[in-house]
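Yeah, one chain of the complex is gone here, protein chain that is, but the others are all in their spots.
Chains: A and B, in written order; residue numbering restarts at 1 for each.
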Amino acid sequence: MGDDTLFAQVLDPRNRPDPYPLYGRLRETPVSRQADGSFVVSTHAAVRSLIFDPRLSSEDLPPSRRPPTGNPLRDWILNPIRNRVVNAHRPLIFRDPPDHDTLRDFVMKEFTIARVRESHAKVARLVDTLIDACRGRDTVCLVDDLSYPLPVAVICELLGVPEADEAQFHAWAIRLATALEPDARHDEAGRREITATFDAISDYMRRLIREKRRRPADDMLSGLAARGGQGRPAMGDIDLISTAILLLVAGHETTVNLITNGMLTLLRHPDELERLKVDPARAPRVIEEMLRYEPPVHFRTRKALGAIDVAGVTIPAGSPVILLFASASRDPARFADADRFDPDRRDNQHFGFGGGLHYCAGAPLARIEAEIALVTLCRRLVAPRLLDDPPPYRPGASLRGPKNLGITIAGIT
Amino acid sequence: MRVVVDLNRCQGYAQCCYAAPEHFEVRGHEILFYDPAPPEAKREQIERAQQACPVRAIEVESAGLTEEAEL
């Protein structure tokens, strides 16, 4: 019988810098029941088996409840209606097929290869500008200086958010950062702030969508907002707004972590940093290994719709199931020398972008951003050294990443 | 160069299409059509597609294989 508090320990902020030994202990029981009745799935084989299992639902989110305002009209009539609307139009990562598929098809039709490719130049330009801004300093704060501003700017351009509004978007993104955190425990004040932010961003999106319909441009939001032609279905406005917010939030926090965790890993493996600098063609391998070794998302929570037998355990219907992707990607039964950062490993079938039908829709864009950011950092930072190891971490255990990453440099080329 | 995709494994994630759009294409819902003989000059792109495949279904000819003479 394993320790049924191991996952609680994973959530404990004190274990944020290095949860991997806890994952190792969790893997001793591939599917382990925790004290709160949830099941943690931690081996590669068990996670692989479950990501393709249609009995795992993603719709297990507590119903939206707007905090009380003291105004009876709002509290008893308006807000319950809004709650119902919000609950019925969750973004697609919290939806199951067939609704999930319909929404995702809309998004993927607009997330075209051409659009993603075009963001290349914008990413390269932004990365250079952000690094240029650090000239004359002997310390770079990677999160503030690059990891945070880059993804917001990229997603804004892709969506079609006017450049003038990017700063506002950036502020919203920071406030919503924890909204996707499965282990977030919001107090009343926190919930109030998140609700207010959602309302503000929803209002903004509603106006922007109206504008895109009036004057369509070549961007994702214009495409999504276009009314379906003859016989073609169109995305409803509420789904459209929740999708746009999802693209902003999901595409943001995760990319911040991918870049920051990636640079942290390179700074801890200076030989690999040097090799990437000399041979940027190694980048795809390096990025895939980062996704395995220090992934931006450590776990996602699902719910068992029926009883599931897996790895000798029966998960009863209704149980929360935690797919511990970051542990599966470090499973020594699947990866030789699993705790070693080795970009040259073969058959690197990691779960860095999840898997199954919820596989990260933005993965191609994340790869581009991470590659350009890391290759450019390696090339342009002179003698980079990690200031604090481990760095301070943000609270999230799933969307896990440093709060900041101080790097001392001898200059910028 | 030569490429083969294990289409039993492929699930149409389309990551290869973003990495090397001239050589990989998803048709319909999940049919992958790919170029099994891309030019050697495209090796970097093809290896990028191989690396990006979530189910590791893409196999690529090793670089610089010296072909043995036939007897």
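Here is the rule we use: a contact is a pair of C-beta atoms (placed from the backbone, for glycine too) under 8 Å apart; a residue touches a chain by one contact, two chains touch by 3 or more.
Quick note on the criterion: contacts and distances are computed from a predicted model.
Taken from the listed names "Lactose ABC transporter permease", "2-oxoisovalerate dehydrogenase subunit alpha", "N-methylhydantoinase A" or "NADPH-dependent 2,4-dienoyl-CoA reductase/sulfur reductase-like enzyme", the protein name that UniProt assigns to the chain not shown is "NADPH-dependent 2,4-dienoyl-CoA reductase/sulfur reductase-like enzyme". The chain omitted from view is touched by exactly one of A:80, A:97, A:162 or A:236, namely A:97. Summarising the interface, chain A meets the missing chain with residues 48-49, 52-57, 96-98, 305-307, 317, 356-357. Those residues of chain B that touch the chain absent from the view are 1-4, 6-8, 10-12, 27-31, 33, 35-37, 59-62, 65-66, 68, 70-71.
Here, only the chains that are shown with their structure count from here on.
By the touch criterion given at the top, residues 13, 15, 17-19, 21, 44, 47-48, 51-52, 54-56 of chain B touch chain A in their complex. Residue ranges of chain A in contact with chain B, taken from their complex: 113, 116-117, 281, 284-285, 287-288, 347-349, 353, 355, 359, 363-364, 367.
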